[in-house]
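Heads up, one of the protein chains got dropped from this complex, but the rest are sitting where they should.
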Amino acid sequence: MNAKSWFSLYRLLIRTSIRSRMQYKFNFVLASVLAALIQISEFLMVAIVLYKFGAIQGWSLYEIGYLFAVITLSKTLYRTFADEVHHLEKYLVGGELDQLLTRPLPVLLTLMPQSFRIMLGEVLQGGFLLCWSLGAMMSRGQVNWVSVPLTLLAICTGAVIMFSIGLATATIGFWTTRITELQNITEDAARTAAQYPLSLYPKWLSSLLLIVIPVGLVNYVPALYILRGELGPWVPGVVAVAAGLCLYGSLRFWQFGITKYQSTGS
Amino acid sequence: MNIEVTEIRKQFKTPVTREGRFAGLRTLFSRDYIVKEAVRGISFQVDSGEFIGYIGPNGAGKSTTIKMLTGILHPTSGKVLLGGMDPHKERRQTVRRLGVVFGQRSGLWWDLPVKDSYDILTEMYGVTPADKKRRLDQFAELLDLHEFWATPVRKLSLGQRMRADLAAAMLHDPDLLFLDEPTIGLDVNAKRNIRQFLKILNEQFGKTILLTTHDMDDIEQLCKRVMVINEGQLSYDGTTQGLRDSIGLPTLFRVAFRGAFHIPEHFQASLSERNNPIISSSLINMPIHVTKVQDNIVTVEANRQEWSTMDILRELEGWGEIDDIDMEEPDFEDVIHRVY
Partner (left out) sequence: MLYFTLASKAYARNLQYRGAHMVHNIASAMFGYMYACIWIGLGKDHVLGDYGTQGMVSYIAFTQSSLWISGFITNGLGIPQAVRTGLISLDLLRPVHLFTHLMAREWGQIAYQFLYKSLPIYLLYVVVFRLQFSGSWLTLIYVGVGLFGAAYLAICMNYLIGVSAMWTTESSWLHWGNHAMINLLAGFFIPLEWLPDWLERFAWLTPYPYLLYVPTRIFLGFGDVSLLWGTLFWCALMTSGCLLATQWLRRKVEVQGG
C-alpha cells in the first residue's frame, strides 16, 4: 500500500467519523462549547492572578495567553490525528493490537486511523485565546502580521514534538502494559508546565522540559522569538529540525518496542 | 495456500512482580523473569483446501499457535511458512493473503456503520470497486448483512457482529482463513448460519480454513481433520472419525425384551459391583457389560473396537426375545473430554 492510498483511507475515515458525529448535531455543539468553557477555567485562574498583580517575571497576560493557546492547539492537532497512540494501553490490555497486526500495513499506520477525533472544544478554546492574545499584542505594536505564519508553523512543529513524546511514552507500554500514570507525567504534567514561561522554574526543571521531555520547544522557545525578538531568526528552523529528530527517535524506539510485544492470553 | 509448521516454540517472559513500597517502579526496572513455555515444539502441514479443527483446553496454547501462524507473535524458535512465505519476515505481504477472525473481539470500527468499515478495509487492502461490489453482494446474501448494513458496530448483536466480521475478513479474498472461536457465545441459529457460510467457503470457493473452538459440533459438522493441543504439544493429529475411534468410547444399546430374559452371570456382575473400582476397571476391558436393568429394558455398553455390531446383537438375542432395540453413538463432547 502506498502513501497515496493511505491518505485516501484516512480521508475516508475522517468523512465517516464526521458523518457519524453529526447525527447528534445539537449534542455535539453543546458538548464542544461546554468543553471550551471548562478548559478555559484553568486559564482564567491564572488570568485573575495576572489581572491583580500585573505580570509574572515580565510576562504579560497576553503573552501567557499565547503560550496557553499554542500548546493547546498543538496538542489538539496531535490528538485529532493520533488519539489512538495515546490510548495504546487499551489495545495492549484488551488484546486489540492482535487484530491490527493482521493488517498489511505498518502497525502505527493501522493504529492511527482506528479513530478520528473531532476536538471542536479545544479548537474553540485555543483559537479564541490565540486571536485574543495576538490581536491585543498587535494593536499595542508588540508584534506584526509576520507572527501569524510563524505561529502556525510553531503549532505544527509543536504537534510533531507532542506526537513524538506521546509515541515514546506509549512504546514503554510494550514492556509495562500500563502507561496511564507515565502519560500523566510526560504528557499532562509536562504540557501544564509549558503553559507558563519556563523561566519561572528552577534550572533542573526547565532543562528537563527543553531536553528530556521537550515541551518547551512547542511554545516557549518559539514565543521568545516571535513575541519578544529574543534568540534569533534561526529559532523556527532549529525547532523544526529538533521536531524532526524527536520524530525519528521515537519512531525508531516504537519499531524496537513492537518486537517486544507479548500478546495477552494464551 | 498451504501451511508448513516446523518445531515452533513460544516462551513468555513475565517480570517477577515485586511486593511492598514502590513495587511498580521496582518491577519496571527489575531483571528477574518467570519463563513460561506456552507452545513446546509443534509441527504440522496443511494442504490447500483443507478444513481443520484445532482444539484443546483453555491455556493449552491454541491462541498462541494461531497468533504465531498469523504473524502476531514471533516464535521463540521454529519456522512457519504460509504458501512458502514467512509471516514474520514478510509480514505485510503474507497477511494480505490471510483472513483472520477473533471471536472475542471485532476487527471493525466500533462507532461506524458496518458498511463504512468495509469501505475502509477496501482501501486498506487495495480492493478494486468492482471486486468489492461483487464480493459484498455475495456475502450480503449468504450472511444476510442487509438487515444491519447501516447500524454502528457497537449496536450489533453478537451473531450479527460475527457475520459482519466474517464478511470483513473475506473482503480481500484471502486464500487462507484463521478463525479463533468464531461461534463463541452464539445461539443455535447463529451458529448454524456461520457454519453454513464456512462450509460454502471451503467447498465451493476452495478456501483453506483453520478453526479453533470449544464447540464440538463445529468440529463434527465442518472439519475432516482435527488437531488436539494439550500443554503446548500436539496430542492428536488425524481424521475426526479417527479421534473418535482411538478413544474407544462405548456405544450404548438399549434393549427391550418381550417376556422373560436371562442375563449371563459374567455380564451381570458388573451391575452389583460396578462401584468397586478394581472390578469395574477390569470390566471395561470386557467387550460388553450391563449398566442398568429397569423392568424389561436392559442398557448395555459395548466397545465396538472389539466386537462388531452383529456380534453384539447375536449375543443379546441369546438372552431372550427382543422387542425393540435402540443404539446410541458416543457423544463427541465426551470423546474430547477423554483426550484432554
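Per-chain residue numbering starts at 1, and chain names A and B are given in the order in which the chains are listed.
As a convention for this text, a contact is a pair of C-beta atoms (placed from the backbone, for glycine too) under 8 Å apart; a residue touches a chain by one contact, two chains touch by 3 or more.
The shown structure was predicted, so the numbers you read here are calculated from the model rather than taken from an experiment.
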item: Residue of A:49, A:131, A:211 or A:245 in touch with the missing chain, whole complex considered; value: A:49
item: Of A:18, A:34 or A:93, the residue in touch with the unshown chain; value: A:34
item: Touching residues on subunit A - with respect to the absent chain; value: 27, 30-31, 34-35, 37-38, 41-42, 44-46, 48-49, 51-57, 178, 180-182, 184-185, 188-189, 192-193, 196, 199-202, 205
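Please note the rule applied: only the chains that are shown with their structure count from here on.
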item: Gap in Å, rounded to a whole number, between the CA centres of subunit B and subunit A; value: 47
item: Of all residues in subunit A, those that touch subunit B in their complex; value: 1, 5, 8-9, 12-13, 16-17, 20, 94-96, 98-99, 101-106, 110, 113-115, 175-176, 181, 259, 261-263, 265-266
item: Contact set on subunit B toward subunit A in their complex; value: 12-13, 24, 28, 38, 58-64, 67, 70-74, 91-93, 95-96, 98, 100, 102, 104-107, 109, 111-113, 116, 119-120, 123-126, 152
